[in-house]
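Here it is, the structure, as structure tokens.
The other protein chains are all here in position, but one chain of the complex has been omitted.
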Amino acid sequence: MSDGWRHGDRLHDECGVVGIFDHAEAANIAYLGLHALQHRGQESAGIVAHDGAGLRVHRGVGLVADVFGERELSLLPGRHAIGHVRYSTAGGTGLANAQPIMVRYGGGQVAVAHNGNLTNADTLRARLEANGSIFTTQSDTEVIVHLIARSLAGGFEARLVDALRQIQGAWSLTVLTEDRLIGARDPHGVRPLVLGKLGTSYVFASETAALHLIGAEYVREVEPGELIVVDGNGLRVSRPFAQARRRACVFEHVYFARPDSRIFGESVYGVRKALGAWLARESGVEADVVIPVPDSGVTAAIGYAEASGVPFGMGLVRSHYVGRTFIEPAQSIRHFGVKLKLAPVPEVIRGQRLIVIDDSLVRGTTSSKIIALLRAAGAKEVHLRIAAPPITHPCYYGIDTPERTQLIAASHSVPQMAEALGCDSLAFLSREGLLEAAGGESKGFCDACFTGNYPLPLTDLKAR
Amino acid sequence: MSDGWRHGDRLHDECGVVGIFDHAEAANIAYLGLHALQHRGQESAGIVAHDGAGLRVHRGVGLVADVFGERELSLLPGRHAIGHVRYSTAGGTGLANAQPIMVRYGGGQVAVAHNGNLTNADTLRARLEANGSIFTTQSDTEVIVHLIARSLAGGFEARLVDALRQIQGAWSLTVLTEDRLIGARDPHGVRPLVLGKLGTSYVFASETAALHLIGAEYVREVEPGELIVVDGNGLRVSRPFAQARRRACVFEHVYFARPDSRIFGESVYGVRKALGAWLARESGVEADVVIPVPDSGVTAAIGYAEASGVPFGMGLVRSHYVGRTFIEPAQSIRHFGVKLKLAPVPEVIRGQRLIVIDDSLVRGTTSSKIIALLRAAGAKEVHLRIAAPPITHPCYYGIDTPERTQLIAASHSVPQMAEALGCDSLAFLSREGLLEAAGGESKGFCDACFTGNYPLPLTDLKAR
Amino acid sequence: MSDGWRHGDRLHDECGVVGIFDHAEAANIAYLGLHALQHRGQESAGIVAHDGAGLRVHRGVGLVADVFGERELSLLPGRHAIGHVRYSTAGGTGLANAQPIMVRYGGGQVAVAHNGNLTNADTLRARLEANGSIFTTQSDTEVIVHLIARSLAGGFEARLVDALRQIQGAWSLTVLTEDRLIGARDPHGVRPLVLGKLGTSYVFASETAALHLIGAEYVREVEPGELIVVDGNGLRVSRPFAQARRRACVFEHVYFARPDSRIFGESVYGVRKALGAWLARESGVEADVVIPVPDSGVTAAIGYAEASGVPFGMGLVRSHYVGRTFIEPAQSIRHFGVKLKLAPVPEVIRGQRLIVIDDSLVRGTTSSKIIALLRAAGAKEVHLRIAAPPITHPCYYGIDTPERTQLIAASHSVPQMAEALGCDSLAFLSREGLLEAAGGESKGFCDACFTGNYPLPLTDLKAR
Partner (left out) sequence: MSDGWRHGDRLHDECGVVGIFDHAEAANIAYLGLHALQHRGQESAGIVAHDGAGLRVHRGVGLVADVFGERELSLLPGRHAIGHVRYSTAGGTGLANAQPIMVRYGGGQVAVAHNGNLTNADTLRARLEANGSIFTTQSDTEVIVHLIARSLAGGFEARLVDALRQIQGAWSLTVLTEDRLIGARDPHGVRPLVLGKLGTSYVFASETAALHLIGAEYVREVEPGELIVVDGNGLRVSRPFAQARRRACVFEHVYFARPDSRIFGESVYGVRKALGAWLARESGVEADVVIPVPDSGVTAAIGYAEASGVPFGMGLVRSHYVGRTFIEPAQSIRHFGVKLKLAPVPEVIRGQRLIVIDDSLVRGTTSSKIIALLRAAGAKEVHLRIAAPPITHPCYYGIDTPERTQLIAASHSVPQMAEALGCDSLAFLSREGLLEAAGGESKGFCDACFTGNYPLPLTDLKAR
């Protein structure tokens, strides 16, 4: 009901996008696709559909199933649609920054759904404002539509290319106008985007999991730097941008994507299992059982257990009833916060030497509580194994990571971290192991969060 | 939760605006002011407040008391605020067109709340779009902020004046920037706007009823063509626009404003009572009782009864529990729709010759049902008296009137209307009576809805 | 969503009831009937319908239009229904005490909707509990169904009569079983109940206003002590109770019933107008204008003005947007609470000598604020005239009045009240005037709230 927001800090968004062209139930298909991408953004959801006469939008704060019911979908008739789910760090910005963005400009109507973060949005925004543009959101995506509107190029695709040539950073887009759907991916290919086919209709989605749910066939990745236009004449592919090295976000494999998806040409499940196996080889330790931190550590733990020969056990059970708000008793219960989500299974833990597998280590606060919880439940030894290298640098390309000062690995050595977390031993996967598991360094990855090597320019950051 | 909308037809808005500068509870005061103006717009409500660091907005669909609770107001700290209530004819456009509009542009942040309709908004919008502006709403107000952002003048006030010189039509505005509050009224003064003082704080509001509720003192009308700036140095008044004849909307007196308000220098109650008295003098008829169509016809009926000597009675009781949706039984009940709202009082009606007073006659559909209801309740004669002339033309300046084809007086003579409505006699107030009651023709009124004489240019309409 | 409640003090309920037998849309008709009786109870609403197989109930907290939507009504199929609206003084007891009460007992299913208060409910409850009955609500009505269930009489009607012979106090009931609808009224006839006919279907309702809305014809009052059974064989009337003097609640005429209703054989509007006329004759005063406290004082004010020759004016405008909760600014605004509801009209008030008409005077707190408000708006003199005698005693028969200690007239003389309220003069209607206006003392009224003469036994009260 509210769209309260305020101009201020930049947003760091995690998102998922879909698009479908020429389907009798376009909005419903977009809705299901977003549902399959719900893990990529749980704060807001939106769909723009084309109903023959023009574009219509519905956006809301909440999960896809909360934002869209039968009534809302019935208000989005038409054969073409794009959709977006979004998570944002900034509190209360809800509806105002929900996507897709839909505007009217000199060329008609256009809607854009964007996954990724631009690194020169502030710079562009300042230039646009100086020339008389107004901004109603804090979203990078609004910069893109302004650039389209301002472009002097002829025709929509030329305007779009003109706009996209000016932006830097990570962007996987679906774009809808009155007569075409476009999928586009930045030249480095940081964020995933795939092309599918549902009957005779073309579909774009951030992950193949969305294709599976709607029953669409996987065609291929949208390649880095590709712009794919779908209209009444079918599908046209162009590569209008300067070529660049592939820099796929390796953290999508580590944590963000769904295990049943295929991204960057690899099975996420396969990569995660390999991460666990490499970890076992690099940092084996004598123990009685391998337990994951569910759900994100499960696949790597399976790989670790299999490679190490140590039995696999579900030593922590995750509760799926935890809502957003929860009343904590005044008398604080030990380890309350983490216990609401994760319950130790005494049978697996008591008197045992545990290898605990987590996907990554960010602040360390939750891990430290989990370790205390396991010890309270009777664990004899707790060996924490992280299926990724230490995260030492924030992401500027669309993953929500905190400032450096809050990254435990940015300021602590591994032994210091082990002591801080209270575990008997701690080991991380090596960068080499990570890249091997993800398909080999030659595939071209961005691993800036682990290394500080930022492959795309950080124009805004440097301008501060 | 939703901001579904669609580009399409122009909106015809009815609105109310407030503004307050330098008060410890600015948002709360704005909230109360909007509550007192609720009758001017029941579809959406919004407040922008300045919290020292920047502007913050909350807007929502619904009544003021639904949109704002303690939590929402607590998120709008600061000493300055503007607010807006809005009614619109177009269905489902709710949140996207709610005001105040708040944007960031080259000069910083600005928020605008607008009452009235522009008559060259489409023309300006087309020009702005051709120059690369994007539009996210259908509201006229967005045109104003674009013109501010595009202005090459130096300083905010100069930019604002530059923008306002380009627009045509009716506009009473409250504008908030990071360091000042502005109240402004178009050179013809079509819509009302008053200035008040609450302690040492200045207040703007559409009607004096808002001043009364918050306990502010009435200072004076904002004069047509005035721009009043309130900032840390107090209040500055300028008249930066070409002078024009006063053209206050006489329909505000007839129907729209609250009876306890003073607008255009006159008491609304006093004017309405005079309308009734003039009507009695012009169109007296022998009868047993004068009854109003509540609530809007009450004051004129009191005037009529007093002038004519016919006793006053509340022959129709209005129910105040009628919500938006109501389940009608499949077996249709006679006069169901109108009976839900208006119940006849048999004691007053049975066997009596009635003079029924309504404020105005638009489509005639409700009046026809009321007359049938009164006859079914045993009325012997029903003489309908309308405390205004026949409405023959739509309003383009901010009152929601239907197209000409739906105005019964545009195609029917008085005897034809009487027959269509089923009353024993029908009479309207003359234009002369109307203007006399409202303070005299010399005060300068717009009476286009009664005459078709549109005093302000209809640029968009002519361009179609 | 909640039915939180607690055993504790007795409830003082105000209520409205309806019932309909053998109509294709029984629940919809009950719903509309309740809507017309909404003024009798705004806290909760409920309907029990018979769907051929058994009874079904839906009850909820809120207005009729909030509790019932299309879905809820669709879940109540069947040709017979009863309904109930309820107001209660006790906070938060909402759903648990909502009616109709529906239970299964040895004789099958029965549902009861009750208007009025019993005066020996506690005594009966204690006896029932001692014999092993359990209570799940605080409502008097639960006592009635226990008595039915416990009765050793043969057949439902005999059981019902057996139960009703044991209760004391005020009760107008509608009762639904699997094969019949019953309307019944206590031998004193304290609360109203009328019989109507809609096509071939019989209808019961607390007031004729409900008949009007559904398009039913008024047949007659259910007489005091009558029990009217409607079943497949039509209508049967019996008078199974010891005869008693008629004691119709005169306060229904003064305040509670709708002006468009006919109760106890008289038009409420007519009675109220007569109250005002008597008041004018008894307590005339020189003044410029007669103004009502809206809405309840309007009719009496019309009568006063007409009888006195002093002009009638709407000096106070009532806002109909006031919701349940409202945010008050920290800095208190003068007369804030009353100003939210009632706005003075300066045109009518400034410099004038006012006669202010209110229907009754209970605590005096609101009246005192209204008088202050009128003085602040410039009234020259304020003469308060109350269209009823002073309320000196609480009601135990179903009108929500406060304890004696809170009744201003219980401890103050008229001059003391005038001083406390701040008016220039104060006068009440005499008891004689009241009864004359209501149809004459011979009609048989309960006027205990004005006299302390309680005509029905106060068994529970004496037992405390």
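By written order: A, B and C. Residues from 1 in each chain.
Keep this in mind: contacts are C-beta pairs under 8 Å (C-beta built on N, C-alpha and C of every residue); 3 or more make two chains touch, one makes a residue touch a chain.
Remember, predicted model here, so these are calculated numbers, not experimental data.
**Student:** Need the list of shown chains touched by the one chain that isn't shown.
**Tutor:** Even though it is not drawn, that chain still touches A, C.
**Student:** Just to verify: which one of A:219, A:235 or A:345 makes contact with the chain not shown?
**Tutor:** A:345
**Student:** Hey, which of C:54, C:155 or C:265 is the one touching the hidden chain?
**Tutor:** Going through C:54, C:155 or C:265 one by one, C:54 is the residue touching the chain not shown.
**Student:** Taking the full complex into account, what residues of subunit A touch the chain not shown?
**Tutor:** That gives, for subunit A, the contact residues 24-25, 28-29, 31-32, 35-36, 38-39, 42, 63-66, 68-70, 73, 209, 212-215, 258-260, 262, 267, 269-270, 273, 298-299, 302, 305-306, 311-314, 317, 319-323, 325-327, 329-331, 333-334, 336, 339-340, 343-348.
**Student:** Residue by residue, what part of subunit C touches the chain that was omitted?
**Tutor:** On the subunit C side, contact with the omitted chain comes from 1-8, 53-62, 67, 72, 75-76, 92, 95, 101-106, 109, 129-136, 145-146, 149-151.
Quick note on the criterion: only the chains that are shown with their structure count from here on.
**Student:** Copies subunit B, subunit C: same or different interface, half of numbers shared as the threshold?
**Tutor:** same
**Student:** From the C-alpha centre of subunit A to that of subunit B, how far is it in Å?
**Tutor:** Subunit A and subunit B have C-alpha centres separated by 47 Å.
**Student:** Taking each chain's centre as its mean C-alpha position, how far apart are subunit A and subunit C in Å?
**Tutor:** Taking the mean C-alpha position of each chain, the two centres sit 60 Å apart.
**Student:** Counting in whole Å, what is the centre-to-centre distance of subunit B and subunit C, each centre being its mean C-alpha position?
**Tutor:** That gives a centre separation of 37 Å.
**Student:** Among the residues of subunit C, pick out those that touch two or more other chains and give their numbers.
**Tutor:** Within subunit C, no residue contacts more than one other chain.
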